[in-house]
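Shown here: the complex without one of its protein chains, the others still in place.
Take a look at chain A:
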Amino acid sequence: MKILTGNDLKTGQVVWWDGQGWSLHVEDAVDAGDKADAIIAREEAECRVNGAYAIDGEKTVDGVRPAHIKDRIRALGPTVRPDLTLKPADPSAGNWVI
């Protein structure tokens, strides 16, 4: 599947296209199919996202996961600072990242 990611323009936070808007959680990502370029162009023009791009992802039992390690690290946060990730209270949250 093709999923879309970028950064929130104001905050710089990593965001994922959920079909309606941009979510902080990769689990919300949806398949953009062949509409990726059109969605990115529209959303960037409306300043709803910055630096958006399409990547390969896959659906797992735990939710959508990016194919490449770089985007998996983007999805959760730095592997060396679990306290700064999206799930700081969950020590197993990063098990799928590396």
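One rule holds in what follows: contacts are C-beta pairs under 8 Å (C-beta built on N, C-alpha and C of every residue); 3 or more make two chains touch, one makes a residue touch a chain; residues count from 1.
By definition in this document, contacts and distances are computed from a predicted model.
Trainee: What is the protein name, per UniProt, of the chain that does not appear here: "Cytochrome c oxidase subunit 3", "Dipeptide/oligopeptide/nickel ABC transporter ATP-binding protein", "Nitrite/sulfite reductase" or "Ribosome-dependent ATPase"?
Mentor: Of the names offered in "Cytochrome c oxidase subunit 3", "Dipeptide/oligopeptide/nickel ABC transporter ATP-binding protein", "Nitrite/sulfite reductase" or "Ribosome-dependent ATPase", the absent chain's UniProt record gives "Nitrite/sulfite reductase".
Trainee: Would you write out the residues of chain A that touch the absent chain, in ascending order?
Mentor: Residues touching the hidden chain, for chain A, are 7, 9-14, 44-47, 50-51, 67-70, 73-74, 77-81, 84.
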